[in-house]
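Here it is: the structure, laid out below.
Every protein chain but one is kept in place in this view of the complex.
Showing chain A:
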Amino acid sequence: MPAPIRLRELIRTIRTARTQAEEREMIQKECAAIRSSFREEDNTYRCRNVAKLLYMHMLGYPAHFGQLECLKLIASQKFTDKRIGYLGAMLLLDERQDVHLLMTNCIKNDLNHSTQYVQGLALCTLGCMGSSEMCRDLAGEVEKLLKTSNSYLRKKAALCAVHVIRKVPELMEMFLPATKNLLSEKNHGVLHTSVVLLTEMCERSPDMLSHFRKNEKLVPQLVRILKNLIMSGYSPEHDVSGISDPFLQVRILRLLRILGKGDDDSSEAMNDILAQVATNTETSKNVGNAILYETVLTIMDIKSESGLRVLAINILGRFLLNNDKNIRYVALTSLLKTVQTDHNAVQRHRSTIVDCLKDLDVSIKRRAMELSFALVNGNNIRGMMKELLYFLDSCDPDFKADCASGIFLAAEKYAPSKRWHIDTIMRVLTTAGSYVRDDSVPNLIQLITNSVEMHAYTVQRLYKALLDDISQQPLVQVASWCIGEYGDLLVSGQCEEEEPIQVSEDEVLDVLEGLLVSNLSTPVTRGYSLTAIMKLSTRFSSLNRIKKVVSIYGSSIDVELQQRAVEYNALFKKYDHMRPALLERMPIMEKTATNGPSETVQTNGETDSTILDTKHLPSISQPASQANDLLDLLGGNDVVPIIQTTVPTKPASAGGELLDLLGDLSLTGGPTPTPASSVPMSQPPFLLDGLTSQPLFNDIAAVIPPMTAYNKNGLIIEFTFERSNPNPNIAVITIHATNSTEADMTEFVFQAAVPKTFQLQLLSPSSNVVPAFNQGSVTQVIRVLNPQKQQLRMRIKLTYTHKGSPVQDLAEVNNFPPQSWQ
C-alpha cells in the first residue's frame, strides 16, 4: 500500500473541491484510506493520518474512529507523535468519551518525563480537559510540579491546579502548601499563573480567603509586586505600548478586589496603590484602559474611601467620552453596576449617558437605556422622559418592549401631574403600542380610572388615536375600554383640558363596530370592544343599534365573543331592569388588600384564584361557566362593584333581588378565608355593607385575606399579603406585631423558616420594640418565593424581652390562605 498522502497535500486537494458534494467525496475516500491504515497498525504514518483526521474534523466531518489512535500516539516515544496525539486528545476526546480515562496512565508517565516539553504537553492536556477522575488521580503529580524550580513547568502546573480545583473542589487544600512562596518568583509567567491560582482558591472558599488575608498577608505582597511593575523602567520583554506586563497588572487588581471586598484592613492597605494606578496609567491605548477598567471595578467593590470612589466614577465618565466604542460600552456596564450605590456621582454624567442613547451600536444603546432608567428621579423626569420617548420612537423593535415598560414604571413613580402621566402613556401607546407588555393594559386602565378629573380628556385623546390607527392592540384595548366607560363624556364634549371635539353616538359606535370586524383586531380586542358597546347601552340613547350588534355576535364563530353576546342579549331580554345597575361606572380601584367577604363573593365558589387572576378587569370571561348562567355573570369581576353602588340607591326592586343572588353566591362560596376574616357570610346586608365600605374592585395583587399567625401571651402577629406584581411566584407578606400587655416588648426579633422548596427573604423590621397596650406595631416584610406553588408553611421564632426577662417561642404557621400560595 502506498504511503498515505501528506497533510498539506490533503488540505490542498480538499480546497480544490468546488462543491460540497465533491468535498464530501474526497473526504470519504481519504477516511477509508485512513481507516485501513489504522487497521494495519502502522506506526510510521499514524501521526500523519491522525493529523489529517483532525483537519477533516475541523471541517465538520466525524472523526471518532481516530480516538484510540490518539491514545496510541500519546503512548509513543516520538515527540512528534505525542504532540499530535495530545492535540487529537484535546480535540476529539472530551470527558464524555469512554476512552478518556485510558489517557490517565500515559499522562502520568509523561508528567514525570525527562523532557520538559513532554511534561508540558501532559500538563496542558490535563489542564484543558481532564475529567474529575483524572484530576483526582493525577493531582499529586501536579502538586509536585507546582513546587519545582523549573519555571516553565511551574507556571503550567499552577494553571493545571486551577483546573483540578474547578473539577474537584475538595482537593484545594492539597495545593495550599505549594502556594507559600509562589509570589516570590521573579518569572512573570509563574507570577501570573500563581495569581490566577490564588484567585481561584479565594473565590471558592471563604476560609482560604481569610487565610490568605490574615496569615499569608497576601495584600502587601501583591501591592509590592504591582508597585514594582508600575515604577520599574522599560522592560522590553513584558512591555505592551509602554505599560509593563498589563496582563499581570490586571490579574493582581482582580485578586486585590477579592481580598479587599468587605474587609476594612485589606481595603486600606490597597488604597494608595489603587490611587496610583488610577492616576498614572497611560490612557491612549486599549491596554491602559484595560488596567483602568479593572482598577475601577476594584475600587467600587472594596471598602474604598469616598475620594477614591469619586475618582473611579470620573474615570468612567471620561471613558464615556472616549472615541473607542469598546471603552464606552465598558463604561456604561460599570456605571450600571454602581448606579445604586453611588447614585449622585453617576447623576453628574447623566447627559453623556443620555447622549449614548443615540449611539449606533446596539449593545451601547441597551446599556444606555438601562442606565437612563436607573437615573430617572423626581427632578429630571420631564427632561429624561423627553429623551426616552424620542428613543422609543427611533429604537429597534427588540428594545421597544423594555423601553415601554421602563417608561411606564418611571412615569408611575415620578409623574409630576396626572395630565402629564396620561399624555406620556398615550405617547407610548401610539408610538410603540404593539410592543407594550400585556399586563400594562390593566395597569393603565386602573390609572385612568383613578384620575377622575382626566376622564373626559383621556377618552377624547384615545378616541382620536383610534381614528388614526387601529393596529396597535394594547392601545385599542385601552381605548375601547375607556370609550365604553366614558362614552357619555365623549359625546357631550365636556373636555376641559383641550379643545372638545364634536362626535356623535353613531360615530362612536361606528368606530367600535369597526374594531369588531377589522382583521387587525385580536380576539381579546374584539371582546373589549363588544363589552364597550354593551356598556354604552346605558350611556347612549341608540339602544336599537346596540341590541342589533349584540344579537349578531350571538352567533359568532369565536366562542368568547359568542358567549358574551349571548349573555348581553340575555341582559337585554330577561334582566333589562338590572342592566343599568350592572353597567354603571366603575369605582376607583385601589391596590390595597381587602378582607374576607368581598373576596368570597368574587371567587364565586371557585377554589383557585384563577378568576382573580384574569387581569382583564372588564372582561367577564369565565370559560367554565354556562352561557346563560347569570350567577356566573355576577361572579365576574366587573359586575360586583357595580352592585355596591347600586344597592343604596335602588333598595326595593333590583337591589332586593341582587341581595338574594348575592346571598346565594356567598353561601355557595368555596374555601372560606382563614380565621382572620371576621365577617360571617350568611348575612347579605352585612355582606353588602362590607362591599360598600371597601372598594371591592381590587387589583389581583390584593385579594388575599390577612390572617393571624400567632396569638399568645398578649403578642399577636398578623400577616397581610400582597402578590408581587412582576413575579407571581413571590408572595409579599407583611407582619404586624402588636402587644396587648401592659409592658413593652423590647429587643423583639422575628425569625422565619420555610420548607426547602421555598425561598425566604426577610427585610429589616420597622423597629424592635412592640409598644404596650396595642399602642403601635412592629412591621416587617417577608418575601417568599414559591416557584412550585406548594402549600406555604412557615416556622417562626420570636424572641423578646418582657418585663425584664427574655422570652423565646417557636410556632408553626400552617393556616395560610390558599390564595397566598396558589
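Going forward, contacts are C-beta pairs under 8 Å (C-beta built on N, C-alpha and C of every residue); 3 or more make two chains touch, one makes a residue touch a chain; residues count from 1.
FYI, contacts and distances are computed from a predicted model.
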Answering from "Protein BCCIP homolog", "AP complex subunit sigma", "RNA polymerase Rpb4/RPC9 core domain-containing protein" or "Gibberellin receptor GID1C-like": the UniProt protein name of the missing subunit is "AP complex subunit sigma"
Out of A:74, A:87 or A:354, which touches the unshown chain? A:87
Listed residues A:129, A:230, A:501 or A:781, member touching the removed chain: A:129
Any idea which of A:163, A:736 or A:802 touches the chain not displayed? A:163
Hidden partner sits against chain A at residues 6-8, 11-12, 15, 47-48, 50-52, 54-55, 58-60, 78-80, 83-84, 87, 91, 94-96, 115, 117, 120, 123-124, 127-129, 131, 152, 155-156, 159-160, 162-163, 188-189, 192-193, 196, 237-238, 240, 245-248, 250, 254, 286-287, 289-291, 293-294, 297, 325-330, 360-364
